[in-house]
Every structure is written in structure tokens, then in C-alpha cells.
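For this depiction, one protein chain was excluded, whereas all remaining protein chains were kept in their positions.
Presenting chain A:
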Amino acid sequence: MASPIEQFQIKPLIPVINFTNSSAFMIGAAAVIVGGLLYATRNRAVVPGRAQSVAEVLHDFVANTLVDATGKEGMKFFPLVFSLFMFVLTANLLGMIPGFFTVTSHIIVTFALAMLVIGTVVIYGFVKHGTHFLGLFVPSGVPAWLLPFIVVIELISFLSRPISLSLRLFANMLAGHIALKVFAGFVVSLLAAGGALTILAPLPLLMAVALMALEFLVAALQAYVFTVLTCIYLNDALHPGH
């Protein structure tokens, strides 16, 4: 039986260009997204079919999340937020297929995506509002003697955003896949142990089935959480006043 962390191993496929299984699944996720959405909207039907309904629901869902958090002017970030949501969701769900690599179970990937969000917030904030963007760290109506502490706290909370954003997704995907693998491994171990232990083998199997359902929920939920937080952070770039 393989180690539960073997599934996270990066295996080079074309070493010359650093192309690995991770790269393949990233491209796979992008291909599934673009191909799926183009296929779904191929008829441009006024009365949508099943596939087009799904595409429209995804579009409206992300658009509503963004508008709820940032207002109408946030729609300029819609392609970015939609790309992030679709990429994370698809990578998470692709990872649920047995034997498939989970792109988002690597901290460097989730951290890069989080830095993309925070980088967008910081650059857009400064370009749009100049030094006024720094008002984000100075809440109004705070007594002067308290201000230094508040600014430090706000600064720390801002800097911890990319870390919490990336760690949340990474840890959820990693832990879920490890737990699945461990329980699946128990089934094999118990079967191999023979005797009375073999009879117990279905118990971890049931657990693995339940975990599988839970992991599907987590895969979708974490994509949503990542998107909602992205929208909330983008709102700071659009409206820096507390």
C-alpha cells in the first residue's frame, strides 16, 4: 500500500520544460473549463438547454457574489473572479476522481492564486486611490492614542490575508485527500490481515464513501469561500474607506 501523501507527488513528464503531472492537470482544468463552457453555449439559445443552464447558473452565481460584495463597479473584475472560481472549482473536482492529481493541494499554487488576488487589490487600490488607499489601515473615529495599535493590527490582518486565503484552500484539499486515502488504506489492510479483522473491512469503506461525499462538498465550498473572500478583498480596493 502506498503512502497517503504519495498522491501529492510531483512527477516530471517532460523535464526539459519542467512539465509535470501538476502542469498537465492545470492545463486539463483550463481545457475542461473553456471547452465545457464553449460547448454549453454553442447554440446561444434563448431558451437554454441543460448544459447552457449550468453555464448561466455559474455565470450568474459568480456575478451575484461579486456584485453583492463590491457593487456594480466591481464587475470590471468579473473575468478575474470568474476565472479564479472556475479554476479552483474545476481543479478541486478533478482531484476527486481517483488517481487524479489535485492541483490545489499544493501550497505554492494556492499561495500564487492568493497573491494574484492581493496583488490586484494593492495595485488597483494604489492606481485608483493613490495614498488614499492607505486609509484602509486607518479606521475613522478611533482615538488618537489608540491609532498606532489599530494601524498595526490592520496591517497584520491585511498581510495575513494571502496566507489565510491560500492555507485554507490548501489545507482543506490536502487533509481531505489524506483522510480519504487513509480510510481507503484501512480497507486494504484489514482485508489483508485476514481472520476477524477482514470482517471489519466494510467499516472503513463506509467511512471512505461518506468522506467522498464530504470531500465533494468541501471541493465546491472551498472554491466558493475563495471566491467570496476574493470579492471582499476586491471591495477594499474599490472602496478603501472603512
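Note that contacts are C-beta pairs under 8 Å (C-beta built on N, C-alpha and C of every residue); 3 or more make two chains touch, one makes a residue touch a chain; residues count from 1.
One rule holds for everything that comes next: contacts and distances are computed from a predicted model.
> Given the options "ATP synthase subunit b", "L-lactate dehydrogenase complex protein LldE", "Isoquinoline 1-oxidoreductase alpha subunit" or "Multisubunit sodium/proton antiporter MrpB subunit", say which is the protein name UniProt records for the missing chain.
"ATP synthase subunit b"
> Taking the full complex into account, find the residue in A:Val109, A:Leu136, A:Leu165 or A:Leu190 that is in contact with the omitted chain.
For the chain that is not drawn, the touching residue is A:Val109.
> Sort through A:Met96, A:Val122 or A:Ala179 and give me the one touching the missing partner chain.
A:Ala179
> Which residue numbers on chain A touch the omitted chain?
1-6, 8-10, 18-20, 22-23, 26-27, 29-30, 33-34, 37-38, 41, 44-46, 48, 52, 55-56, 59-60, 78-80, 82-83, 86-87, 103, 105-109, 112-113, 116, 170, 174, 178-179, 182, 185-186, 189
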